[in-house]
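Complex shown without one protein chain; remaining protein chains in place.
For clarity, chains are labelled A, B and C in written order, and residue numbers in each chain start from 1.
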Amino acid sequence: MSDIISLAPKKTAKDFVSDQEVKWCPGCGDYSILSQVQKVFPDFDVKKENYVFISGIGCSSRFTYYMDTYGFHSIHGRAAAVASGVKATNPELDVWLISGDGDSISIGGNHFIHLMRRNFNIKYLMFNNEIYGLTKGQYSPLSQKGIVAKSTPYGSVDEPFNPLELALGAKSTFVARSLDRDPKHQQMIFKRAHEHKGTAFVEIYQNCPVFNDEVFSPYTEKDSKREECLFIEHGMPMVFGNNNDKGLKLDGLKPVIVNIDSTNSINDLWIHDERDKTKANLLAGLFDNVSLIPHNPRPFGVFYVEDRPTYEDDLTAQIAAVTAKKGKTSLDKILSGEKTWIIA
Amino acid sequence: MSDIISLAPKKTAKDFVSDQEVKWCPGCGDYSILSQVQKVFPDFDVKKENYVFISGIGCSSRFTYYMDTYGFHSIHGRAAAVASGVKATNPELDVWLISGDGDSISIGGNHFIHLMRRNFNIKYLMFNNEIYGLTKGQYSPLSQKGIVAKSTPYGSVDEPFNPLELALGAKSTFVARSLDRDPKHQQMIFKRAHEHKGTAFVEIYQNCPVFNDEVFSPYTEKDSKREECLFIEHGMPMVFGNNNDKGLKLDGLKPVIVNIDSTNSINDLWIHDERDKTKANLLAGLFDNVSLIPHNPRPFGVFYVEDRPTYEDDLTAQIAAVTAKKGKTSLDKILSGEKTWIIA
Amino acid sequence: MNTLDLKSGKVTDVREAENIVVRFSGDSGDGMQLTGTQFTDTSAFLGQDISTFPEFPAEIRAPIGTVAGVSGFQVNFGSKEIFTPGDMYDVLVAMNSAALKTDIHKLKKGGILIVNLAGFDKKNLKLAHYPEGINPLEDGSTDDFIVYKIDVTRHVKDALATSGLGNKEMERSKNMFVLGLLFWMFDKSMDYTIGFISDKFKKVPDIMNANITALKSGWNFGDNTEVFKTRFKVDVAKLSPGVYRQITGNHATAIGLICAAEKAGIQLFLGSYPITPASDILHELSKYRGNGVKTFQAEDEIAAICSAIGASYAGALGVTTTSGPGLSLKGEAMGLAVITEIPLVIVDVQRGGPSTGLPTKTEQSDLLQAIYGRHGEAPMPVIAAATPADCFEAVYEAARIAIEHMTPVIFLSDGYVANGSEPWRFPNAANLTPINCTFITESNNPDGKFLPYKRDDRGVRPRTKPGTPGLEHRIGGLEKQDETGNVSYDSVNHEKMTHLRANKVDRVADFIPLAKVDTGKEKAKICILGWGSTYGAIKTATLELIAEGHDVAHVHLRWVNPFPRNLGELLKGFDKVLIPEMNMGQLCSLIRAKYLIPAESYSKVQGLPFAVDELKSKIVETLNSK
Partner (left out) sequence: MNTLDLKSGKVTDVREAENIVVRFSGDSGDGMQLTGTQFTDTSAFLGQDISTFPEFPAEIRAPIGTVAGVSGFQVNFGSKEIFTPGDMYDVLVAMNSAALKTDIHKLKKGGILIVNLAGFDKKNLKLAHYPEGINPLEDGSTDDFIVYKIDVTRHVKDALATSGLGNKEMERSKNMFVLGLLFWMFDKSMDYTIGFISDKFKKVPDIMNANITALKSGWNFGDNTEVFKTRFKVDVAKLSPGVYRQITGNHATAIGLICAAEKAGIQLFLGSYPITPASDILHELSKYRGNGVKTFQAEDEIAAICSAIGASYAGALGVTTTSGPGLSLKGEAMGLAVITEIPLVIVDVQRGGPSTGLPTKTEQSDLLQAIYGRHGEAPMPVIAAATPADCFEAVYEAARIAIEHMTPVIFLSDGYVANGSEPWRFPNAANLTPINCTFITESNNPDGKFLPYKRDDRGVRPRTKPGTPGLEHRIGGLEKQDETGNVSYDSVNHEKMTHLRANKVDRVADFIPLAKVDTGKEKAKICILGWGSTYGAIKTATLELIAEGHDVAHVHLRWVNPFPRNLGELLKGFDKVLIPEMNMGQLCSLIRAKYLIPAESYSKVQGLPFAVDELKSKIVETLNSK
């Protein structure tokens, strides 16, 4: 939460709608994400002028134009670097980074991992459609192996990343996953991300009806959703299934699916602890292809939260400490240096 | 191990010494690594001319010049990309990648993670001295937070990566750690790496006496080594300590240090399973600062091994499958395409 | 002339024309690209010369009905040689109000305007931002044209009433109705398109039949109703005899690379990162797994070029394809290829810049970057394609020089030639220029160690392949000692190597054709010097001006670095030199610097090719200026 308390009348979602025509394809999952962001913003104690959206290039990155806030639509893969400079310069700004799967983890992979370790207080929304939308349908490093796409007509031979594992491996302090088709869940996650002081990485499954339609449908469609999704919540047991009749248990280091019945009570289930990195890694590892029999459900929610000083706070503190100790050097002193001589 | 069986008389370490003067500083840890590589090479069933060394830029990357093999000293951070092209083109070559911590995970971070997921059969030796040697002493993304270095005179505010966690998060199929001052251990690890079919990532703690002297001394000096190092071996219990009197036990998901005595027998210890990714992550997470009391020992050895098809094998197989199905199209057919017409 | 119609027996006004420009314009979802392509292919098949210009929005699918969402396809076909898609249209098909708004200003006076009435209802007019109450079809603004208002939607629905398809599906055939109508109007056979539809939808017979029905009812609509007064007759072209195909620039680039690698007897490796308008080369090449072509979709442009460098090092023809922003990222690695003297083809399909700029528009603004865009003295040859089919030959040449001269070569294409298409009298594989790729297998130094930087008389170093016994050696980005290739910080050696590298590139001029006048005569009053995709427009303008009695000549540069040996001399023979470029005068500054002649720049930076007419006026104006 920002330290700045707004005195102005409460804003509404509409206050965050810019005058630019939204140009995504009909049915694109991006619409829902835009709308949820616009809906939760009035709830934050942040002055409108302090929001800054920074994006890379991709369909998703056009997001910036649609928010009536400050916005910078930068270049492909570099939003994290631009945002780092913004936040380092002015920590009071509430910086949101919007990026696609390609933008984030293909060309932007280096800045992505370095942002995670540095932990600037930036909210990172990655729209994952497992495809390059804007360039019309090439596979991305998050596309499933074997995908037939424009640049790989015989099926890709690329093993995809597991983006949450990657973020955790890069020392992310906040890792979450949500879905375009679940507005309430998104809103909850955006609020949690905003509360977190540090880089909050949120992966959002986003359907691209044009180039990769329905890759996430098991998780978004009514008839499969409750069997395939595991909605995790801190301190709560891991329950899923059409009738909330299934659960995950930990057998040593292995998650096992159990039926909740007379032998397995809800009390035996794995209780989600979002502060436990090992468990967060285990959860992130639940990444089975739905065609496997049997297979684990896919978790959604906040996987992991860690308190670690932000980069900008440490930097500010260092500046304060050095200034306190040595004071500010005057320009004239800087110009003259330690040793001078006079020519008469 | 390469498929190619050499018929020539067995080579010796000397056969791999090039005619170029070695130009590292006196006492640099790089010397030992060079020498261990030259020592193990004759044991591999690979023709000398099939070895290719590819490096980026840094003190470590000069390695290439000192091996009497094919070598390509490329540009800063890009060795992984160059090596991928080499291996994709000619899978028979035995490709070794040499890189520093900055080269690999600062500027080269993106190629690093993508190489891990693609799993080309490449041996990756990362010389970690937690500093930029060649550019004379700036901190690297692996330097400890607070380090005073040329570019951060008041102590760095950068949280470092844990390189093994990063590699695991990026889907590495082979992750190991060794030390410059332990020749035998290095040789063993290089052999293991070479046996692995896939990208084998080996981090080597390497002392830079000029710019970051003794950062790893707790792990290399006689008087502390056995207390601070945990040498892990597949199927073996995790024992360490001056008298082999300490061990690691798993308490649920938490590693705990125990004294091996009447209450804790060696049989209760955590047995290393290099095929278990969760445990590999736990081991990689043993990354305590030695100044902490108490603190975990630092593991050395092979953390994780996974069998996954290599990129080049999948690519070759796809080419074979498509060729088998569709045959090779003649140039004339390619030139004419499907539809032509005649002008008389 | 009034004449008996060929098929129906009705009397219609049949106009004969040498060439006709048709523009299909509609919403991105209306299938205009497909319609245009079918119309083009049919014309080509019938033996007419053609040139096309597809234009589409940067958004995948901008909101339906808006100006931002308009997608256009322009084709110029005729019985004479065609070099451009035409400045103004004879016929404009506008599927909705936004399309009309976008394109009407380029319809010739007296030209034919065909509109789909359903696209002009209140909603569509509003989406196109026409002021409330204004309908361009009714306010007199289209009076200069012959307007046909057709309720395409209704006709299609009528025709498909019994098809069992839903409303939406029926509507999708709108474009086929229009296409059928155009076929009737230009008396073109529907066979080609019927074949295409049958093939494309063979698994969904409902859709196949619907499309064919729509196509035929379009034809019949023209044939049966009395609405249309005019048909056109365009003769087949007097093209050189031979076997032809239709090809786009990107497609020609892809197969040019395949041919070059196969002719050289080496693997083709493409390291690429998708980017508009270059991605189609990656898409096309990825289809050729059966030929062993290795395409590698890298994580970014830097990895793409570096993987290609690695591939070339390992013995392949390494290629990387990109557009402006990607080229900017490749600069450092290009320097590595220069100093390691490794063959590499860098394809840059230029688009509107700077920065992300205008991704789907064309421009020639990367020329100076191609020549100078990396640190240090890092020269490399640069070649540019003149037309879609010329992409084949130009990229083939690029590969030949790269392989035979051990150097990276930049091949410049642009959005206009990349997406445009033309008929191509493709060569026989056997007749392609041989490419000599020799890997050295034994030391070139009788006295001992292999000398990887010992040059032949062309200044070219030997090519090795890792895996060759006895030739183990190291290369890299640090300055290298002459001959041995070992690292050297010696001052004089550095200067020597800098000159050796520069000379090697300069001497490529000995292996390329001399410059010559393409159209017109030597020592004319004015020379129009062009490079790249302005070729067609300049040639057409020159031809027309000569026909009109002006003393104009056209010189086209294929290699922009090095220049042909005789270029200076040739240019000095003209009174004036005018250089039209889709940039701010980049070639012009190179020519002025090298030859000290007062060449003038004619710059257009609109993301659009030159129109022949604007070129002509500018040329005449320059001729008349003192």
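Everything below uses one rule, namely that a contact is a pair of C-beta atoms (placed from the backbone, for glycine too) under 8 Å apart; a residue touches a chain by one contact, two chains touch by 3 or more.
Worth saying up front: this structure is predicted, and the values here are computed from it rather than measured.
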Contacting the left-out chain in the complete assembly, out of C:V14, C:I64, C:V243 or C:L478: C:L478
Per the touch definition above, residue among C:L165, C:A378, C:A537 or C:I619 touching the missing chain: C:A378
Listed residues C:A17, C:V147, C:M208 or C:L358, member touching the removed chain: C:L358
Absent-chain interface as seen on subunit B, which is shown: 21-26, 57, 59, 75-77, 106-107, 109, 132-136, 138-139, 141, 150-154, 156, 158, 210
Chain not shown, touching residues in subunit A: 18-20, 47-50, 52-54, 57, 64-65, 67-75, 78, 80-90, 92-93, 110-111, 114, 315, 318-319, 322-323, 325-332, 334-337, 339-344
Residues in subunit C touching the chain absent from view: 57-58, 68, 302, 323-325, 327-329, 331-332, 334-336, 338-340, 350, 352-361, 363, 365-366, 368-369, 371-378, 476-479, 489, 491-492, 494-495, 498-499, 501-502, 583-584, 589-590, 592-594, 596-598, 604-608
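Everything that follows uses one rule, which is that only the chains that are shown with their structure count from here on.
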Whole-Å separation of chain centres (CA-atom averages), subunit A against subunit B: 30
Whole-Å separation of chain centres (CA-atom averages), subunit A against subunit C: 40
Set of subunit C residues in contact with two or more other chains: 289, 299-300
Multi-chain contact sites of subunit A, meaning residues that touch two or more partners: 107, 109, 141, 154, 158
